[in-house]
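Here the complex is missing a single protein chain, while all its other protein chains stay put.
Per-chain numbering from 1; labels A, B and C assigned in written order.
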């Protein structure tokens, strides 16, 4: 399959390239970049030196249509909604890495993103690209909206509980710790190394955009939920840990929980249930999944306070973005879902 | 005043030395260390090179009694309970940096620390050394039990709300992000640089020892509370951020909250209320208080989820340990509470 | 003494404010910032919250002349050369933190900075503000040019050897490891947290601007020298370590070297000679001087390869910039040179 990437100079583009250039069943034919057209890709992403001699090209839809079967759009939020329709009309498939087709309710774009969607009727057609929830729809989708990285961590940690109706749906507290690559490749004061290092900084504490997709997806599983969402920027480049504080409706045994988790994730190739009683890594830690498509999920019951705490850890660049996109691609192509996604992580890194 | 430090080679001892050697009203006369007796202090704590020619001495109580008016005990938990009584009997004052005299209920030591207290009757006598709650008692105390670092962050973030009865006392979620110095100076696998860097690791997710003192102190302010406590080791040396998720009993305006916070902390020299609408530092961040005795406190109301989130940030080595001890010392001595504690922090660091 | 700061929103301005607001003998009366005029200073530098209610003001020379006796110019290189002359004419003293008055040979500005100096005749008048070399001239200077941070580390590590003529002056290799704050407060790709973390990056490997001042100052001590200069960006916010590889003209004993170093630095308040035979801190490490005005200097003789390696460590924001400026100010005012510079550093940080 011939693949094009629109927006290849950013971090999601970088990670898509890493995974797709090594993918045995696809060929990357075109990678666009407005600012870097004409440059070797490996100059922007020096990890790819020696792997490809491709250069960035300008964003020309007719060329893309000619040379590609499927396009990954790794463009800023708000850009895909106009870019995608002509690609679909030309018969291409699209995996959109932006937020533009994730939400079903057009009004949510106004609430959470501050703009009115220009293609509201297309939202129904798009499939939310979280294989653990939508594998069957992904198989035959023409347009896949790849989930947000923080949303992926939150949904995967909560889905089994919400589906089984085990916790109070109105009191879900998602406290996230997020690496700096999640903010993208564009420098800013907040991401300036002297400002970002050595601290823990709450941000977007109210009204975070991923709330919309988390509540949308969880509602499909177990009815309406109310999620509060508190991300923190920590001193780490890759990785998200979602610590999810929930209030069980009634006391839950460890056995019940394992059964619930295994029931949903037992056959998932990229969900690992983590519980160990010794050493530093007893629960999920994003360090352990760095560079991989895994989402590690664990839990702890706090009897003292009547709480169930879920932990989910993933690499925001892989399972939180490009890896999830490639997982969707593999499903779409009907090939082994783990193709090009077998990296196991590092200890230590 | 002549000061002795028992246990001067650890991190709390290091920080006490930094503050006390610069303190204009005291003289450090003896610093003990079992392992390093006879060595220059500055070889263990090279930041002090040029500031002192003192050497570590063995732990000899009669020498301490002879040469000191007040002792800081910076010994491991469980060690102070036998060490402190003879010092008190000899007429010395003691500021204990361990947990041994923080709790009023002897049974809590069995529950949270796993050992039976050998001096249960002395617990009543000890004053919990958090000036914001116990300033008057500190003035005339003979034995001060300095609070835990994570407990300090949690209590200072919660105290105004609990005192005013604004939030559900049974649903308090304290999610902490903690620097590595909080684990002390003894190497371990969990604190080994390759293991500790680049990750976010939940630890002591259930049954954390500081829960006991947090619930004890908050109960004094507003009746029984139930606190869940989830600390995370992050890639940072100094600092704690406590993110405290609470459920208000009824909707609270920003004005109400400011009034509540200012009512309690308006005159506190080391509490800063933080709220800013631009830039990266809109809420407390431990980076900004590094090296200082400040606890920065802020909040955000999440109307969507009906939640009030408190943030408190401090340096675990200063306001969370040695600085708080020196603050208590200053109160005890009847001098300016900020003596030797005026450091303003750094931007950036 | 009434002090003004031109360019108070950058990192050097931040650090000057930290030191000068705590300085008992001066008053900061005006702090300019083009972009932030009208804003509270503590919003830009949140560490100063509670310490000052000053706001940034626009850069108005006549107002500065009215309200100040001495100006610190913390402006970008090339800006001071036009800014300083009217201040001097108005009778103010100036401590310039930029490179504009550091070099004596106007041609060096063209070679190293790429522009022609507009006030070449003023270069003679300016005093290079390194107290260890120019203390007497600083006392009576009207214009002080504060040294560069990397230059300070290199000169202080080399000065005793060059003065004593102990090493080959044509084969001096300065290999520097530098923290990110040295690059200033303006975000860039190179300083973007995801790009700057977890690596070691050589930069300005040839033609580094500080070579000019290092060679100028060392030549004053011992005749012409040729310095090669290789800085590396490392994962650290504050600090510089200069590892200086030299080739001794003849074998040197450790005793000779100690005598040479003590001969030059024995009475210096901010130079510490470091050598310890145990533990991790046997030689200078910028971690240990973080937040202080110290420059730690040490050495090791490599008999196998016939080399003498000097190490000098400092905090680029303090001894490498603002602290050095305040040290010059203290000398100029005839007060204790260590005023407001007594911070001892932290262990650990």
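Following the convention adopted for this analysis, a contact is a pair of C-beta atoms (placed from the backbone, for glycine too) under 8 Å apart; a residue touches a chain by one contact, two chains touch by 3 or more.
These figures come from a predicted structure and were not determined experimentally.
Where does the absent chain touch, in terms of which shown chains it meets?
A, B, C
Using the touch definition up top, pick the residue from A:54, A:274, A:305 or A:329 that touches the left-out chain.
Here the residue in touch with the unshown chain is A:274.
Return the single residue from A:6, A:227 or A:288 that touches the missing chain.
Once the missing chain is taken into account, the touching residue is A:288.
Out of C:70, C:84 or C:241, which residue would touch the omitted chain in the full complex?
Per the contact definition at the top, the residue touching the missing chain is C:241.
If the hidden chain were put back, which of C:211, C:257 or C:297 would touch it?
The single option touching the absent chain is C:211.
Touching residues of chain A against the unshown chain: what are they?
Residues of chain A in touch with the missing chain: 11, 14-15, 18, 21-22, 43-51, 181, 198, 237-238, 272, 274, 276, 278-279, 281, 285, 288-292, 294, 296, 317, 342-349.
With the missing chain put back, which residues of chain C would touch it? List them for me.
170-173, 175, 177, 189-190, 194-203, 205-207, 211, 226-228, 230, 232, 234-237, 239, 241, 243, 245, 247, 279-288, 290, 300-307, 309, 311, 313, 348-349
Footprint of the hidden chain on chain B, which residues?
So the residues of chain B touching the missing chain come out as 11, 179-181, 183, 185, 187-189, 191-194, 196-198, 235, 237.
To be clear about the criterion, only the chains that are shown with their structure count from here on.
Let me check something: if the centre of a chain is the mean of its CA atoms, which chain is farthest from chain C?
Centroid comparison gives A as the farthest chain from chain C.
Starting from the mean Cα coordinates of chain B and chain C, work out the distance between those two points in Å.
Measuring from centre to centre gives 36 Å for this pair.
Multi-chain contacts only, two chains or more: what residues does chain A have there?
Answer for chain A, listing residues that touch two or more other chains: 189, 194, 196-198, 235, 237.
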